[in-house]
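A single protein chain has been omitted; all remaining protein chains appear in their positions.
Letters A, B and C name the chains as they come in the text, with residue numbers starting at 1 for each one.
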Amino acid sequence: MQTMRRKLMSVLLILVMSLYAVSTVSAQDGTGYPTDDDVNRIAKQLYCPVCPNTPLDVCETKACEDWRAQIRDQLSWGWTDQQVIDYFVAQYGERVLAEPQRKGFTSLVWFLPLIAILVGAGIVYEILKGWRAQRLAPRATAPPQIAPEVLEKIERELREMD
Amino acid sequence: MTQAPMNEQGAQPPPTPGRKKFGVTITFTIILTFLALMAWGLKRAQAGPLDKGLAPDFTITGFDGKTVTLSELRGQVVIINFWASWCPPCREEAAYLEETWRKYEGKGVIFIGVDWVDTEKEAFAYIDEFDITYINGPDIGTRIAQAYNIQGVPETFFVAKNGELRGVHIGPMKYPQLDEKIDELLAEQYP
Amino acid sequence: MELGAILIGLVILILSLLFLMAPFKPGKRKKVKPAAANPAAERAAALAALRDLDFDFKTGKVSEEDYPSLRVRLLAEAARYIQQEEANEADIEARIQARKRTQGKSSTAYCPHCGKPVIVGDLFCTSCGSRLEVMTAEAS
Partner (left out) sequence: MIEDIGLITLTIAFTFSLYATFVSAYGGWRGYEAWVESARNAVLLVFPLLTISVVIVVYALYTLDFSLAYVYDVSSQAMSPFLRVTALWGGQQGSVLFWAWMMAGFVAVVLVRKWERDREMMPYFIATAMLTTTFFVGVVLFITNPFMRLWHIEGADELTKALFQPANSMPYFPEDGGGLNPLLRHFGMIGHPPTTYLGFTGFVIPFSFAIAALITGHSRGDEWIRTTRRWTLVAWIFLSIGLILGGRWAYDVLGWGGFWGWDPVENAMLMPWLTGTAFLHSVMMTEKRGMMKKWNMILIILTYSLSLFGTFITRTGVISSVHAFSKSALGPAFFAFIGLTFLGSVTLLYLRWDTLKSEHTLESFISRESAFVLQNMLFLAITFAVFWGTVFPLISELVTGTKITVGPPYFQKATGPLFFVLVLLMGVAPLFAWRKQAMRALGKAIWIPFAGSLGITALWGYVHRMHPASILGLWLVTLTLSLILAEFWKGVQARCAARGENPLTALFNLIGRNHRRYGGYIIHIGVVLIALGFIGDANFKMETQGTVSSGESLTVGDYQLRFEQLRGYHGSDGREIVEAVTTLSQGGEAIRNLNPRRDYFVVQQQPVTIPGVYSTPGKDVYVLLVGWDDTGKSATFRIYVNPLINWVWIGGVMMILGTIIAAWSNPAQREATYVIRPEVLTTQPVPQEG
């Protein structure tokens, strides 16, 4: 078990190290479409397929640079944003999408909070209604008699508190 | 998880026993379900790559357009190597893998290279660079990687003649690790 | 592991154990201060509620129609606490005096279990019935 874990660790290490291997960017050729901003616009909507939970546009690994280069190529071939994203999903799985899809089982991630909020609002209303039902019957309007010296004491203490 | 207690809170004035019981049941069901989910997640997070039992079947289409299906390779030893072009350790073993493949080609051994989350351009360059001749194809949608539960690349799985996994090697391989393993698997009787 | 470390550890352990076991030492029984029975807190609460109401009125959060009735209610409440407190004090004082006269003892103490006042020399607490020998021993 011990060795197994160490092995795993070393693999993770290898993975991480390899991700960071080389990280220089060569000047882009020409100035026309697609620009870095065009690439980032799409990369922003995607997550790096190998790194834990990192958006593709800010990911610094070699692999992510390759992917951004790939997006650039695809854009220069005239692909639309959606085509590029669809390609990524098909190629690397649904986990590359930053925003979960709204179909199939995944749509639950959107619906359940909505349902929960509606149910919650209903419950709040029920609670408040229940409390209100327990409201006391209106009191007798006659003010209770309080001994003047006690009243005096209360007022004095109130003044002291301020 | 957040709502069930609310049901009870909301059950003023004095809740009917049925309603309260319902709330309690819901609450505990939710808690237990949640704990079960976490237990499953923990088990998954702690599990290493698959290393025994029947190797999960898959069909892979190589970059050259040829297709191979694992279950149709019974009787042969299969070496499945996961790699990616952006991974330096993969480069360390690439030449050794190709060399070994050439040594055993036609002797009842099949090599399959599974290119994990990679870009085609860089993958082709990698294959050219090391002049790799065994079948290599992309892992579309990372389905194969998920089935084998790989933890990273490179990882190499050894499939015996009867289709069962006979272990996995994590990290780059060096001579003679692969040769020894192949010889051992070739020595097995099938059927 | 070196001997020096073990020795130092042993010393720490022994000192700690002594401290740990101190409460079990027979004879030296602990003193229990009275639990803070806090009638003043309730009164203060009522007064604070009054104060908040006055403040809310001054800052315009309570309307002129609502203010008098709410205030009267809170006043009545505060008054009741004050009267209760005074009555309690008077009552306790009276009882103490009565006991003093019959027993000839001079000081009061509090029950270690319920915190209610008890007469020194009594064997049992008049409120909760627990045994009071400790207090007796202390007073003598």
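Just a few scattered comments:
Definition applied: a residue touches a chain if its C-beta (ideal position, glycine included) is under 8 Å from a C-beta of that chain, and two chains touch if they have at least 3 such contacts.
As the structure is a prediction and not an experimental result, all values here were calculated from the model.
Note that the undisplayed chain, when the full complex is considered, contacts A, B, C.
Interface note: of A:Ile42, A:Ile71, A:Val96 or A:Ile154, the residue touching the hidden chain in the full complex is A:Val96. Listed for subunit A, the residues touching the missing chain in the whole complex are 3, 5-6, 8-9, 12, 17, 20, 23-28, 35-37, 40, 47, 51-55, 58, 60, 93-101, 104-106, 108-110, 112-113, 116-117, 120-121, 123-124, 127-128, 130-132, 134-136, 139, 144-147, 160-162.
Against the chain not shown here, subunit B presents residues 1-3, 5-6, 8-9, 12, 24, 27-28, 31, 35, 37-42, 44-46, 142, 146.
Think of the hidden chain as still there; on subunit C it touches residues 1-2, 4-6, 8-9, 12-13, 16, 19-24, 30, 32-33, 35-36, 40-42, 44-49, 52-53, 55-56, 58-63, 65-66, 70, 73, 76-77, 80.
In this text, only the chains that are shown with their structure count from here on.
Across A-C and A-B, the chain pair carrying more C-beta contacts is A-B. Taking each chain's centre as the average of its CA atoms, subunit B and subunit C sit 67 Å apart. Mean C-alpha position of subunit A lies 50 Å from that of subunit C.
Contact residues on subunit C toward subunit A in their complex (touch as defined above): 47-48, 50-51, 54, 69, 72-73, 75-76, 78-79, 82-83. Residues of subunit B touching subunit A in their complex: 2-3, 6-7, 9-10, 12-13, 48, 84-90, 117-122, 138, 140-143, 151-153, 155, 170-172.
Within the complex formed with subunit C, the subunit A residues making contact are 139, 141, 143-144, 146-147, 150-151, 153-154, 157-158, 161-162.
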